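Apart from one protein chain that is not included, each protein chain of the complex appears where it belongs.
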Amino acid sequence: MGTFAGHVLPGSFFLLFGVWWSVKYPLKYVCQKKKNTSYLGSKQLHRFEFAEGIYKALCALIGMLAEQFGPDGPQLKLYNDEKKQWVRLVRWQHTTIYLFYGISGVMDMVASRTKVLPGAMDRMVLSLALFVESFQLYYHIQNQVMLERHLHQLLLPAITGAAVCIFLEILFNDVVVFKILKTSLCILQGSWLWQMAFVFDPPSGSPEWNQMDHDNVMFLTMCYCGNFAFALTITIVNYTMVTWIVHSKMKQVSTMEVGLLKMAEHDQESEDEI
Amino acid sequence: MGTFAGHVLPGSFFLLFGVWWSVKYPLKYVCQKKKNTSYLGSKQLHRFEFAEGIYKALCALIGMLAEQFGPDGPQLKLYNDEKKQWVRLVRWQHTTIYLFYGISGVMDMVASRTKVLPGAMDRMVLSLALFVESFQLYYHIQNQVMLERHLHQLLLPAITGAAVCIFLEILFNDVVVFKILKTSLCILQGSWLWQMAFVFDPPSGSPEWNQMDHDNVMFLTMCYCGNFAFALTITIVNYTMVTWIVHSKMKQVSTMEVGLLKMAEHDQESEDEI
Amino acid sequence: MGTFAGHVLPGSFFLLFGVWWSVKYPLKYVCQKKKNTSYLGSKQLHRFEFAEGIYKALCALIGMLAEQFGPDGPQLKLYNDEKKQWVRLVRWQHTTIYLFYGISGVMDMVASRTKVLPGAMDRMVLSLALFVESFQLYYHIQNQVMLERHLHQLLLPAITGAAVCIFLEILFNDVVVFKILKTSLCILQGSWLWQMAFVFDPPSGSPEWNQMDHDNVMFLTMCYCGNFAFALTITIVNYTMVTWIVHSKMKQVSTMEVGLLKMAEHDQESEDEI
Partner (left out) sequence: MGTFAGHVLPGSFFLLFGVWWSVKYPLKYVCQKKKNTSYLGSKQLHRFEFAEGIYKALCALIGMLAEQFGPDGPQLKLYNDEKKQWVRLVRWQHTTIYLFYGISGVMDMVASRTKVLPGAMDRMVLSLALFVESFQLYYHIQNQVMLERHLHQLLLPAITGAAVCIFLEILFNDVVVFKILKTSLCILQGSWLWQMAFVFDPPSGSPEWNQMDHDNVMFLTMCYCGNFAFALTITIVNYTMVTWIVHSKMKQVSTMEVGLLKMAEHDQESEDEI
């Protein structure tokens, strides 16, 4: 059984990331369309991506340290020579998953600052990090009981879907809907990790979930789809709102510019008159 | 065991949709080719797509209400606190499936009227609705007996195939054969839901189907392919007929136009003579 | 257990098709490259494709008739009311598989003569025919014993691989290597059907194959790869030879043309002199 914190921590990472993406991508595409206005230059975008890389690497580092040195952690010890057995392999497995996100964060930082790496390298490494996560998860759940196994298994479409979506971005980077899909799957992963925390470790007062009741499995499957509907809606609403706000702000700016231009023309005309 | 109405209702939705698509797409492509004629403008097409969105959202709403408030429905009650159990989860699961088609319908409406959403958003949401349907179906059938399970399982290629086909449309929107494939898989899903209704709930007089007879499984597999051959044929015949009718109508129009032009020329000549 | 003829007949169809494709495609691509020469015009190519369609439809018809009216066939009778059971469903299943190849053949004929069908329609229907074949095969083998099941299962990569390859051709019709892959997988299917005939029905004198010996399974897996290596080699050798022959013939023709041109020039010069 996982702990409450062990699921809530990565869940929050993914949720924050998803919400940030749901604001970043519409901003990016609106600004790309209207190149003439200097509302958000490519310089700011590169800074955003650098910050994203630092945030990702930091999250991964915090995750790794929490897994290793948190309560009951292996503290970097892999094999216990006395007992002749491996030490807390689940924690080590989680550490490996974070490691790949760490590599992905470093790639983002390097890619946003230098031209050393080939294009799309940041996307490929993030896609690989997700594939590795789903791969580890797949072998992780082989020995679990029904409900626990099902809850973990439900994560797989979110993770693998995002991995495939980001892999497709390598080839089709300008297809906006892939960004929206990626964002909503990221929010889904985060919200599901929170859901898992509440099912495994119900807050005091709630009864334990029955691990072997098939109705619980059915309810959670349905609940997962509800989570996805919610994640998709948030992403689309954010996209629409950001687009709408930037458009209206731009209109104001352009109205002001037109006003300034008219005033300038008027001044010139007055000068001409003199 | 599902009820007769529970399979016939969505089956009819899909059948109607499929037949409508088998007329809409050839119409659209013939009119795109011959841009010079004003037989069907992009305005009408947008209106068609808006109507399609309303129809889809309405179907989803009817479906959700029927599942919730139909005979033996949960009536929006999710958990029975007295009996400590979930209420009619199968109905709730169906409601979730309809929910995604509802979202897809709303997307279609918004996409056909405004420019807020990124291109291909309507296709992506429809593709996701189909993926969610196949995902729910997959976990739905785990506890069923042989024949019932097999009948549901046979739906999966139709649903997943359509989902993949519509996902491909995000990238390759102008490949006409994908529209034909999508249409025939939609008709197949509809006709197979009707078939399931007749197998689960045979009209009075027919004997019950033997659930454990392997020959029945084999026959229904073959029958499914027959349904697909039928759906594919309908789609292709409709495509050919619509193309042929529009072409012949256009010829008449252009002959008339040529005639009118000649008359006009003749009139002018007469005027010139005078 | 399948009969010898039931495997050899379709095997020969596929083999003939594969060998024909291994000659047709290099011919087509060489002639497309050298458009200036009139060695093989697009008219001949359309005639070839029409003939291919007839051949495919004929093969399908022969197959269907053989399955229905061959020894021990159901003779178009589907249900035996007296015995209350389905009649020879395996034969009916094979008939359905042939039906889709028949549709594909008709599509080829229509596509090569008229412009009614959208582009790539012939490829999509052929791809669907292969998908339907692999789908039927998949449910066909569920109840078989080990060796028989394994032999049928080995057909799946050949069929599904060809289906995917032809589906990719819808989008990427000018990638020559897909034609080569398709051709070699078609030859592989044909040669493997022959192999199956010899294993199921060894020619008189040979001992029966032990159905439960795992070594036989291993040998046949290896043998399958050998068949593929053989099919791939034949395709590549044919491609190279046809390309080489056409090139050398073209050189002769162009040399002759140059000679004729020179003679013509000489004649003109002589005329000028006069």
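Letters A, B and C mark the chains as written, and numbering starts fresh at 1 in each.
Operating definition for what follows: a residue touches a chain if its C-beta (ideal position, glycine included) is under 8 Å from a C-beta of that chain, and two chains touch if they have at least 3 such contacts.
Fair warning: this is a prediction, and the values are worked out from it, not measured in the lab.
One chain is not depicted; across the entire complex it touches A, C.
Among C:58, C:76, C:176 or C:256, only C:176 touches the chain left out of the display. Note that of A:103, A:225 or A:242, the residue touching the chain absent from this view is A:103.
Across C:5, C:145, C:222 or C:260, the residue that sits in touch with the chain not pictured is C:222. For chain C, the residues touching the chain absent from view are 29, 157, 172, 175-177, 180-181, 214-219, 221-222, 225-226, 228-229, 232-233, 236, 239-240, 243-244.
Annotation for chain A: contacts to the undisplayed chain at residues 85-86, 89-90, 92-93, 96, 99-100, 103, 107, 116-121, 123-125, 128, 132, 135-136, 139, 143, 170-171.
We adopt the following convention: only the chains that are shown with their structure count from here on.
Note on chain placement: the centre of chain B and the centre of chain C lie 33 Å apart, centres being C-alpha means. In this assembly, the C-alpha centroid of chain A lies 47 Å from the C-alpha centroid of chain C. In chain C, no residue touches two or more other chains.
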